[in-house]
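If you scroll down you'll find the structure; I have some questions about it.
Excluded from the complex is one protein chain; the other protein chains are retained at their positions.
Naming follows writing order (A, B and C), and every chain is counted from residue 1.
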Amino acid sequence: MKKGFASDNNSGVHPAIFKSMEEVNTGHVVGYGDDQFTQKAIKVFKDKFGENTEIFFVFNGTGANVLSLSTVTQSFNSVICAETAHIQEDECGAPEKFTGCKLLPVDPVNGKLTPNAIQQHLTGFDFEHHSQPRVISISQVTEMGTVYQPKEIQELADLAHKNNMLLHMDGARIANAAISLGLDFRKFTVDCGVDILSFGGTKNGMMMGEAVLFFNRELTLNTKYIRKQSMQLYSKMRFVGAQFLAYFENDLWKETATHANKMAKLLESEIVKIPEIKITQPVNANGIFAIVPQEIIEPLQKRFFFYIWDDTKPEVRWMTSFDTTEQEILEFAAMIKKLLRK
Amino acid sequence: MKKGFASDNNSGVHPAIFKSMEEVNTGHVVGYGDDQFTQKAIKVFKDKFGENTEIFFVFNGTGANVLSLSTVTQSFNSVICAETAHIQEDECGAPEKFTGCKLLPVDPVNGKLTPNAIQQHLTGFDFEHHSQPRVISISQVTEMGTVYQPKEIQELADLAHKNNMLLHMDGARIANAAISLGLDFRKFTVDCGVDILSFGGTKNGMMMGEAVLFFNRELTLNTKYIRKQSMQLYSKMRFVGAQFLAYFENDLWKETATHANKMAKLLESEIVKIPEIKITQPVNANGIFAIVPQEIIEPLQKRFFFYIWDDTKPEVRWMTSFDTTEQEILEFAAMIKKLLRK
Amino acid sequence: MKKGFASDNNSGVHPAIFKSMEEVNTGHVVGYGDDQFTQKAIKVFKDKFGENTEIFFVFNGTGANVLSLSTVTQSFNSVICAETAHIQEDECGAPEKFTGCKLLPVDPVNGKLTPNAIQQHLTGFDFEHHSQPRVISISQVTEMGTVYQPKEIQELADLAHKNNMLLHMDGARIANAAISLGLDFRKFTVDCGVDILSFGGTKNGMMMGEAVLFFNRELTLNTKYIRKQSMQLYSKMRFVGAQFLAYFENDLWKETATHANKMAKLLESEIVKIPEIKITQPVNANGIFAIVPQEIIEPLQKRFFFYIWDDTKPEVRWMTSFDTTEQEILEFAAMIKKLLRK
Partner (left out) sequence: MKKGFASDNNSGVHPAIFKSMEEVNTGHVVGYGDDQFTQKAIKVFKDKFGENTEIFFVFNGTGANVLSLSTVTQSFNSVICAETAHIQEDECGAPEKFTGCKLLPVDPVNGKLTPNAIQQHLTGFDFEHHSQPRVISISQVTEMGTVYQPKEIQELADLAHKNNMLLHMDGARIANAAISLGLDFRKFTVDCGVDILSFGGTKNGMMMGEAVLFFNRELTLNTKYIRKQSMQLYSKMRFVGAQFLAYFENDLWKETATHANKMAKLLESEIVKIPEIKITQPVNANGIFAIVPQEIIEPLQKRFFFYIWDDTKPEVRWMTSFDTTEQEILEFAAMIKKLLRK
């Protein structure tokens, strides 16, 4: 089938991950995660993030975010996030529905929260009329394709902790961030004070399955019940465990994320040559945001599907994926040029 | 790995289903169900259940039940079900959490609801102090391994409709029921007045993915939002679509469910020869419930894992699966006999 | 207006309570409970129940029960109660909606729970598929007009605590219970191991306003937020404080509850003389349940309104109140006799 730039979840499954699922597809194992494959995958996560990490597998990204937030909030809490955050814009209100909390959106800078911008919401502590701020939630990579530097994360974590709050990271594209930063996962998560991490795999070559990581065991006394009650406990869990095993084996995740990021950079290098197009965000990972002439959008979408981000400008989003090819990038760029030269 | 009789979800994935997923694992397709494979699978369901059926795929059985109930209730409603129902006993309160409704458990007869037993809860209509009854929910196969006859279902549907209520069927093991009854799916669902069906595949050879079927389109105006908000919308949906395509192709589901049921019957025929063991429920599908001498349980579980259902009697549950072999049944029966003769 | 036997909340407000509200109706006081009257009322409660008691005023009985349960549960918990409990039958699902918990109804004996009957639900601890039992909730007076003895309460508290659960008492008619037992409030609440008490006043002469008492301060760290979020924080709180001050002054509550109970006893003594009527529950407080000939119900209701409890028998409920008069009881009994002699 034809590939486009709509989303990194329009891709399929990396063959090595598929193979790993096939290998565990034999005989019976106990359900719901007590099997050896899931347990092995949990061990790999602990190796990467530290022994005190508690890991809970779920089905999808929304499930991961909701489990993260539900575990550490009560309904009278609030969660501060970017206006562009997935939890604010793209989960149809799942966080509010499931946690009962208030989400407090902040106008972000290049998709990022800053301590300064958050400050307005750090009020009303101990005042019973006011939802009590409990979590700052950031996305790494952000929804605008940018990547937080460790120092930026540490500052947000410090701000959170100073206010008896927690820092959650929505890592749906955390692999792309790690490659972008050139850092091990833990260097910009637990080591920077992140308390809870939604660790995504689906957008980087897995079939389904995300992991929620808590870096403080005491937070997780009830997480297993919350996971079950939030419909995120998978019976044949071995097939998520097997995927993560393949994902981490021989650093497969690095290979796929490196490639996706490289393809975005290649696309960027082609686009900057085109004066009619204005890239609007730093290209830090595998997404490009650009303002393009209205007239080329539709013909371009017919051959390479992608989404319009903001139709008032109009701004589009182009996502690359682990299976995007150089050839496709070049064809895409060529087609843009051709459409503009008409 | 060693197989046991713990649950039909301890099995893996049928090879034909695995192959089907592999075949669709190429190129990009649009996410969240607008791909051709998912659409084809939806068409197959419509062929089987009627053109007016609306189909929504979800991740798992709890998700299917919650989506079913959420779509047709408001929080001031109540849902009548058996005390043994999965929604009452095994979903950690997901239905209450997500719908806000009250569940009204009824003491079942062999796992089944009867109009008579339900009558006690058909009160308080229009009385604002009382949760308003809205759904009767039954499981087919029941959690006790028994199967409703079409006439029994029709009576419950009539009772529901007479009271402006709906009939929901939790069909986590609906394939086993169809084989047991020797009937097409629709003959004991939509044709008997069932309004909503959780159609399960995971327990009969799929990897994951269930379908929620609504037989009245008007009920589903908002279901897509509810699915997303309940964290049950899968991005790479083609891999559920592909599974259902294989599941129905050449009636694979019949083959697997027939086998599982046959294995249960074989086990039953062996067990009835053992006077120390008392089978407690009619063996209609792929589960056997039996009271067994306490002393054999632990040694038996070491070789063939299974769950104790009620440790006061003690009553155990033995589930067969699509991959259970005759050999395993015979070994299991032999081991029981041997343990008893000690 | 004509008085009947429908409910003790059909009565108005005791004049002394009215007067107390009038006395505080002068000038400005700070809202939401920080005024001197509310604080004084809190002190009176502490005098009666102990210094470690935390008191939260709310608007009504359903609000009191929901605040009680919300404070000590998470959504994956369950609450065990009688099938006849107000939280199960008469709050339109408010507890489920607000707490997300599962309510587990138990068939009561004369409206009462027993350790034996509860046992069936004390299962599935630590099992993530199962709602975790957290609260046993009893009503004192029960909805069937009976009163728990201190020993019965202690046994339920012990059972709860042994299972790391809590005992909640819905004391909508706690004054009538205290009079019936001849005991101070604390003797059959905190002294018997009750952890949380919904203390009602409306049914015994107040206008509105109930108190939720927690006998363990550590439970209440977040109660103030939950009260506000559950829409139960009253701005002009002084008018609840003032009512409770009058309620306790010179033991007004004793006078009113004693009278109501006495009227019920008087009615009982008249009814037992009538062979056509069968009293079905011990008359411990201010309610009488009786099976009466169908044909007298309607004419009787026209003069003295009351509710049919169970129209299959038919069983009726007659409630007396602080303002019921001897004259009314005698007229009522006379009218019954007259109707039966027709």
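What we mean here is this: a residue touches a chain if its C-beta (ideal position, glycine included) is under 8 Å from a C-beta of that chain, and two chains touch if they have at least 3 such contacts.
Just so it is clear, the structure is predicted and the values come from calculations on it, not from any experiment.
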**Prompt:** For the full complex, which residue in C:41, C:92, C:157 or C:316 touches the chain that was left out?
**Reply:** C:92
**Asked** Any idea which of B:26, B:39 or B:222 touches the chain not displayed?
**Response** B:222
**Touching residue (missing chain; options C:16, C:122, C:207 or C:308)** = C:207
**Message:** Considering the complete complex, identify which of B:104, B:233 or B:260 is in touch with the unshown chain.
**Reply:** B:233
**Prompt:** Which residues does chain A use to touch the chain missing from this display?
**Reply:** 75-78, 88-93, 96-97, 100-105, 128-132
**Residue numbers in chain B that touch the chain omitted from display** = 32, 74-76, 100, 128-129, 132, 222, 224-229, 233
**Message:** Even though one chain is hidden, which residues of chain C still touch it in the full complex?
**Reply:** 1-4, 6-7, 9-13, 15, 18, 21-22, 24-31, 59-63, 66, 91-94, 97-98, 202, 207-208, 225, 228-236, 238-239, 305, 321, 323
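Everything below uses one rule, namely that only the chains that are shown with their structure count from here on.
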**Request:** Would you kindly say which chain has the C-alpha centre located farthest from the C-alpha centre of chain B?
**Result:** C
**Message:** By Cα centroids, which chain is closest to the centre of the whole protein?
**Reply:** B
**Prompt:** Where the centres are mean C-alpha positions, what is the separation of chain A from chain B, in Å?
**Reply:** 33
**Item:** chain B, residues touching no fewer than two other chains
**Value:** 91-93, 97
